[in-house]
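What follows is a single structure, and I will ask about it in a moment.
The complex appears here minus one protein chain, its other protein chains still in place.
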Amino acid sequence: MSEPILQVQDLRLGFATDSGSVPVLHGLSYTLEKGKVLAVVGESGSGKTVHALSLLKLLPPNARIEGGKIIYQGKNLLTMKESSLRHIRGKKIAMIFQDPGSSLNPVLTIGEQLCETLHAHQKISKTASRKRAVELLTQVGITDAEKRLNDYPFQFSGGMCQRVMIAMALALSPDILIADEPTTALDVTIQAQILTLIKNLQKQNGMSVIFITHNLAVAAQIADEVLVLYAGQCMEQAPAAQLFSRPLHPYTQGLLGSLASVRQKTDKLSVIAGNPPRPGDKTEGCPFAARCPKAFEKCYKACPPLYEQAGRSTRCYLQEGK
Amino acid sequence: MGRFMLRRLCLLPLVVLGVTFLLFFLTQRLSPEMRASLYVKDPRQMGALEEVIRQYGLRDNVFKQYGRWLGNVVHGDLGYSPSANMPVAQALKQYLPATIQLALVTMLLVVFFGVWFGAASAVHKDKWQDIVARFISVGGFSLPIFVLGLILLMVFYGKLHWFAPGGYSIQTDIIIHSSAFKTYTGFLLLDSLLNGQWRVFGDVLSHLVLPALTLCIGSFALMVRVMRSSMLEELNKDYVRTARAKGLRESQIIYKHAGKNAIIPVITLAGIQFIRLLGGTVIVETIFDYPGIGRFGVLAAQQLDIAGILGFSLMVAVLFVVGNLLSDILYTAADPRIRLE
Partner (left out) sequence: MTNAIVVKQLYKTYEHKPWLGTKTQKEVLQGIDLTLPRGKVLGLVGESGCGKSTLCKVILGIEPATSGTVLINGQNTSGLSVRQWRVMRRQMQVVFQDPYASLDPRFSVRKLLSEPLDIHGLYAHKQDREEYLRELLRAVQLDAAFLDRYPHEFSGGQRQRIAIARALALNPQILIADEPVSALDVSVQAQILNLLKEIQRQRNLSILFVTHDFAVARFLCDDIAVMQNGQIVEYTTAETLFEHPQAAYTKKLLAAVPSVEGR
């Protein structure tokens, strides 16, 4: 019943520095299913944003792809020519970013920026593309769209800019939307609106979404499937409902436990001891072992594999043989 | 926006008054006799100095004298310049177009090549294009105008006889002073075209080559540097990543997106450089014996031609403010965030 639309296989990435390459992703693999929302959750330094950028090869110049494949429609995006990749960017796979204010060009009008996406991928007249732009802006909830086409990004609030970004991303009805922390810079009320908007549009268009976030609660709102990233590795992947009700990996358990709640007053939050590792920190065994309350001898020696069971996978020796 | 321009225009009289009064005040350091002697051409008339002093009120207090000079200026009378042997107003009218012509041609070179080299340098960072542009830029910074001017003069005039100093050749001189040649704008490049005199146009242009090259080098070096760093900064911004994610062509990303933003600081710089250039013309016009306002100023200063110096400074002050205003207008036009505020 489920149909894979994007497959990431053993993706390895590193950053070139003066003192050699610093690895950030150690062989990440997952499958995105058609019409589903996959949330990739991780803390800073986990490699979640670099991973998102690598999907369309938008990496900064010092990033190095060291191995792996990203398969879309039977082709590996990582080895594709830049000229062919251009036809996938924006048309088949679109992307929105964390800071909507700076993600739009300050000296071009919203209309120009919307229309150029259309012109880049199809033969379309100026009047037709403008008409389509008005439709798109209306669709993402911008009133008076006709007039606002001539406005510049600085005349929009952060939330409005993100709506414009979404309109731009959806312009050509892409198969996949990559959303890199799209609500992190926004206020909670605006965040709620944007999440609802993405969810609605995703359902309407039957689109697949890769939603990158550091916020578990946001992931809970939007995702069908959740992948927890830690130190460049997948720690746990599971359907959202299962992951939040019954997390298997000690890291996921720790993260969920450490959240303060609006629903009840807690006297003391349970914490994960220590700090997240920084890229380049060397670990022999499981990267989480140093902070794990359940770690035992084996955990420090070799990194556990992903144990798969009942549609979820967990990188923890505690799941061995279950 | 309109108010902003108005505010800037109000600055014009302030700058002009400030500069000229300062100079006027300085000339008062000379004794009335010395200043009076400047009006006297024939040594035999030296006895009549008192007469001159009284006639021109050279012993009055400085404000009164300045007021009188200002009153004359308002009526278009800038005094007589002995160094140019004509009224100052006429001298300015004659020399100014040549200088503006030189400065504009230079500016065109600076902006066009500066932006081009700077952008190419940023886009091809650390490739050969970048290395060449950076090399030229460093070279341009370290070469003083007078050294470069003399080198060019020696090579292209002394050795190769390609370009001559001066404003135009004798043949051109004859043509433009004939009654058939009509003066429309005072700018020879334009007037020669309007008169259909291609030879004159070519001649004037060839006389512009060396001074313009000399004059542009410093500003060009700076322009390359600013454009390069501005472009590098813009290419790293989030919206460039967005443009790429949309599947735009690389040329669109570079010129339409990054370029449009990178050019904004360059425009401000161009305005400032244009003004600086006018200062540079003093040296360049002297080296190349170019008949512009800079050479006029130098001659006036050498001969203590007070009326000439004051007229020259007045002109420079006006150009200064107008240049600033122009660069502000351009800057505002380029940046919607300021335009629409």
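Letters A and B mark the chains in the order given here, with residues in each chain numbered from 1 onward.
Rule of thumb we're sticking to: contacts are C-beta pairs under 8 Å (C-beta built on N, C-alpha and C of every residue); 3 or more make two chains touch, one makes a residue touch a chain.
Remember, it's a predicted structure, so these values are computed and weren't measured experimentally.
Chemist: Of A:T17, A:S258, A:T283 or A:Q309, which sits in contact with the chain we cannot see?
Modeler: A:S258
Chemist: I'm checking contacts with the chain that's been left out. Which of A:N150, A:N200 or A:T266 qualifies?
Modeler: Only one of A:N150, A:N200 or A:T266 touches the chain omitted from view, namely A:T266.
Chemist: Tell me where the left-out chain touches subunit A, residue by residue.
Modeler: Touching the missing chain: residues 43-44, 187-189, 191-192, 195, 214-218, 220-221, 240-241, 244, 254-256, 258-266, 268-273, 275-276, 278, 291.
Heads up, the rule we're going with is that only the chains that are shown with their structure count from here on.
Chemist: Centroid of subunit A to centroid of subunit B, CA atoms only: how many Å?
Modeler: 55
Chemist: For subunit A, which residues count as touching subunit B in their complex?
Modeler: Spelled out, the residues of subunit A in touch with subunit B are 53, 56, 58, 82, 86-91, 94-95, 97, 99, 102-109, 116-117, 120-121, 152, 154-155, 165, 168.
Chemist: Hey, which residues of subunit B end up touching subunit A in the complex?
Modeler: By the definition above, subunit B touches subunit A via 237-239, 241-250, 252, 256-257, 260-261, 264, 334-337, 340.
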